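What follows is a single structure, and I will ask about it in a moment.
The complex appears here minus one protein chain, its other protein chains still in place.
Letters A, B and C name the chains as they come in the text, with residue numbers starting at 1 for each one.
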């Protein structure tokens, strides 16, 4: 039985574009705390391009759509985010070739494959204080199945929690990892971004939820 | 009849050193308003050296003393001030060769000759908004003769007045002259320096007098 | 933000255009990939040496393209690794039958971008390898992090590899030279101020009026510690100590010393640092064979400087001596 239509996916991507562009400077500032301050700009450059080329992006099926997104990210996003997000979308695309609708289980599988790809690319593990610390619990939430709306709300909640749970950790990957202990007590911008995107998806879907992490609250305000 | 002893001259020079060193930064700031901000430092560099070498400076006669002062200024003072003050002391030295005491008339003649030398060196005239606008009326005050103390007080007064009288003028010499109209409504640091030195001489001599120009009041405070 | 900038989003392509306009006979520019390649292109029989990294470090990296230096380079946005496609296109544009060596400064973003690009190029049968530069002693290495950062020592790797490639040495040999230079070069820097990426519009980090960042990274990453400003000799002593004890260098070594300005520090101050570093080197028994004082790897207008020491041998001395030509020039 179908749970998520291609229209849903397209709408989620447009919402994501809005989230990233709205937070271009805020995400950059967060990256400036322990990293090099380019995260917001790098990501926004890619999603601004996706917005711009939206009408020409193939809509034949979800796989074609995501493959093009992945290529646009590889082409326009610099910093670690380019290879990381590009790899993620690429993996998700491969599992959706030819599909115009997917189930929640499919979505979980897509994210699982994206996580594997990102780990292979950047060598990060759970607890290294990267966006994987948000994606991995989100993946579990989706795997738990149930009503898609409820699952999405749960996904947003675990990602939101990840911001505070990882705040105290020392980053082991990315620019922030090169400052050692100095990265502790700063939120990881990648985790904040994932949590913010999911929170915006909830809002867009009319799912009531109040952010807990102050950064997510600020980014969705 | 003697009016000014070599001891008086030496004392005046020591007092001048104190004036210039105390105002190193203030004179530099004044020069920064329309000029290049080096006046205070340039002058202080020279007079600090005079302080340092004081014991070795020949005291056989006023001329030898002033000649050495002129050489130290030429060697250590940069900017326009080096040639200007160096030339001035040089001219005064020439009129006092072998003398160990001078009259007020001699002092007037020394200053007159210094003024001529400075004009020949830098081509400035009365009204060009340079320290000549202080030295020239001071010269007249000294020429008027009378009691040395009264003459000194009068000299300090006309120099002090020169600060306010020239404030509105546009500088025609020195760095300040290269900013055109922009130099108007700023005091000339050279004039302020002359007025401050004379005011300090008065104080040192126990001559009662309150400065009128705010800059002179600040520099002697 | 007061800068000579038009549209911040166009800052990188615009300054690259200026570099090419100023060097029409030397360089060619592909705006789409923010890529600059030698006008003469790669030469078969000679290894191509390429690089690509974030912008804001000028004259690194595109200004190091030219005979005896890089064959080509691409730029990312300010302080962001280049997009994967830029790296891939740069490898392709510099492809040579003798092979392509990519000199990657050791940052996660740069490494991942070049990893992907190299995989794509190798899949097409291009003979390309990566070498990672990590000369910054400020942040200690550990199995956890991606390791030390690549900073100003990069210049020496480029210069030596570029010269070796020009001589027609093989990819193995050029790679071995990169490894030798990297193993013998160490750097540490101090920031006196932050800097403002045009697209960000605000300082990348905050430093108090009397604060300095000891061991700062060239993207404003925190280093060893915050401290208060000391005099030039004291700061130089700390840099010299940190750098010279790392290889370790020893008395009798022949060395090259670089005092690199981070962008906002005047030349005169760099020479105040050099005067002290030179004294310290002689006291340590080093022979300073060559010195480099100026801007080689900057962080926009950041005030600060880094000290680099390279331990030389006859081979490296010859390679540093070799002629080279680049967009960074004086006459």
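Everything that follows uses one rule, which is that a residue touches a chain if its C-beta (ideal position, glycine included) is under 8 Å from a C-beta of that chain, and two chains touch if they have at least 3 such contacts.
All values reported here derive from a predicted model rather than from experimental measurement.
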Among the displayed chains, the hidden one touches B, C
Pick out which of B:19, B:42, B:96 or B:220 touches the chain that's been left out of the picture. B:42
Of the residues C:71, C:193 or C:308, which one touches the chain left out of the display? C:193
Give the residue, chosen from B:6, B:140, B:161 or B:177, that touches the chain omitted from the document. B:177
Considering the entire assembly, which residues of chain C contact the chain that has been omitted? 2-6, 11-12, 14-19, 21-22, 55-56, 58-59, 63, 159, 192-193, 209-210, 212, 229, 231-233, 235-236, 263-275, 278, 291-295, 298, 300-301, 303, 305, 320, 324, 326, 328-331
Since one chain isn't shown, list which residues of chain B touch it in the complete complex. 25, 28-29, 32, 34-38, 41-42, 45, 74-84, 86-87, 121-122, 172-175, 177-180, 182
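As a convention for this text, only the chains that are shown with their structure count from here on.
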In whole angstrom, how far does the Cα centroid of chain B sit from the Cα centroid of chain C? 54
Quick one: which residues in chain C touch 2 or more of the other chains? none
